[in-house]
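Left out: one protein chain. Kept in place: all the others.
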């Protein structure tokens, strides 16, 4: 099976500090993967590199069947190529309604000229309603996103991600600030999504990771420390040292 | 009595050597002297000058000042002084010789031309005058208006000059005169070469006229000192070249549009000229046709056509001719000027660097307060310019009460700091603290304060410029040579800028306040939890930034006009300085100021008369610069940049 995203030999340093050190990582087109690691392991920087926010000093990042390099592309182009990202803190447009937020994310032309003439049509509305239903926001469509609760905002952002129809989803701590029921729902949703596309989940919460029941990659000091099932990695001596010993 | 004796002694000594005394010369030429004119009197004046008679100087001076008269009864010359009803007489040797009625004396009234000749003759006496000041004045007057006649007396006056400085001056002036006026070309060339690459303006002033040229058109190469041959179309325009031909009567004048017009109007007959109807004469081509028709009819003179003009240009050569006929001298002068030019260019570069440095320190002073408020606190203070103005007005007000300029400036500096510190703190407490993290709103609110403050200052102090006078010891300039000089005020501002840099570094790195400021800048929440009161720190920081603006205002007011718009002139440059240099770093402000100041001076070199253009290009440069270093010269890198 060819890989959807391949990151190899990537190194980034900030003022001499190596945030990512010769990192190699890959994920298939329909796979769920969890990334864990202590603070400062380079999880966020890894996402920044894939989404184009940070340019690495060396290494390659390729995406898709044609293995196109992502390094030369802007954030917007990477997003259009099919990489979606969910931030740790819910970032929705609070001044705009739920409908507007979803409309923004809906897969459609992105250029200013095309957007200028774009008007919402029947199928778009159906899709928005369907998405809202999927995350339980169907009753809140005309409300401003700023009025939603924290959890609802998380859901809205996930719905926006789905509306983008990405091939690769990068999700940063989706369960933060959610109730137990919501977490379960999130787990189901992520597992469900991963049937058709690649999903990378960055998470601290081991329980949540266990429930995802997928391959786990452990990052430490900017490179991969261990990879495999959760049980496999938790038995790894290096991982135990990092988490319990040297912290 | 002693003078008389001395005179007698001199007479006795001189008499055997010199043929005549002044009195004898005058008496011998009495008729010439009485009706003196430029054309005829020269031999007499020369004789007096060359007589060696020590009284000659006094006699000449008296003559020029209408103090010389002839007694009608016996034709003797006397120095005369008018008194009631007549003249007091003094004989030419200086002894009183009684009085005479007005009618007995013919007062000599030399005209301006004669007086000029007398003055030249007097130069040699003044150059040897016992009074050093008079000698110096004489040298000055010769240097200001160099004349060939001054050369001989000057040379004569060198050997006996007791004062070393004056002697050196005389020697220099002698060489300057020699290179221009000496009849011997070898002497002139030697004089030119003796200077080497001297930077004196007087030398360049003497050399440049030697290289003056005029343009000449001729069929054959002329026998003159040719500077270069000029090619029409390359060294001079073809129109210019043709004008030269016309003025040398080597070619007929070309028909100007205006002349053709006049000719056509003059030959207007029956609503047509040369067979072309008047109404059709609204293009140049039609007018040319009409004129050609008139030429064919013989009613107007033939005008040179373009072909003829081109042929005439081809048939002649054009030259730049040195007015100075001696090629040896011009070659030497050109070589000397060239080597001087190189040295001047180097010195000008040094002068430019000094200018740039001084402008940079002004920008640095104006921007340092801003660098603190904008850089450290992230607050855009549009009223910063008004704080600078307030500082300058504080200086003005202090000078109203303290007349001693040195004392008043020393009082004004801390007072300006206090005034603007208070204003800054008030502004921070009342407005800015409500708008932290909203930089665009801060920008607009402080702009509101800015226009209000500016208008209040205008209402209080009026629109005309107020004087802020610097102490006398800051007047003048430090002059290294005729090219490099820098005014003391600029040096003072440079020193002030250095002081502030040191002060700021000390404050930030060595004091508790600096530590707290840095802590609040980096992480206000963390700092607050460590027991630092961010409110207090912000207030003090803002006050400090504003206070420094006030001091900068006093400094800027010393050389700029103090009006309510003083600060506005510096505000955009100050922002540029901070932005270009990089935010959050005093070295950034320094780098930005150096770059902007230096660059502006550098651009001014290419177009010295146009500082507006220099500023325009500089801003364009900055806009481009930001492309490549969006965070300024000295940027915070990595995660700290907070992107």
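Per-chain numbering from 1; labels A and B assigned in written order.
Basically, a residue touches a chain if its C-beta (ideal position, glycine included) is under 8 Å from a C-beta of that chain, and two chains touch if they have at least 3 such contacts.
To be clear about the criterion, contacts and distances are computed from a predicted model.
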{"item": "Chain excluded from display, named as in UniProt, from \"Urea ABC transporter permease subunit UrtC\", \"Molybdopterin dehydrogenase\", \"3-oxoacyl-[acyl-carrier-protein] synthase II\" or \"3-isopropylmalate dehydratase large subunit\"", "value": "\"Urea ABC transporter permease subunit UrtC\""}
{"item": "Residue among B:30, B:158, B:259 or B:278 that touches the chain left out of view", "value": "B:278"}
{"item": "Which residue of B:125, B:461 or B:575 touches the chain not shown here", "value": "B:575"}
{"item": "Contact with the hidden chain (one of B:111, B:208, B:302 or B:616)", "value": "B:616"}
{"item": "Residue in contact with the excluded chain [from A:2, A:91 or A:179]", "value": "A:91"}
{"item": "Positions on chain A where the hidden chain makes contact", "value": "51, 53, 74-77, 79-80, 84-85, 87, 91, 93-96, 100, 103-105, 110-113, 115-116, 118-120, 144, 146-147, 160, 164"}
{"item": "Contact set of chain B toward the excluded chain (per top definition)", "value": "257, 261, 264-265, 268, 278-284, 287, 374, 380, 382, 431, 434-435, 437-441, 443-445, 447-456, 458-459, 568, 572, 575-576, 579, 610, 612-613, 615-616, 619-620, 622-624, 626-628, 630"}
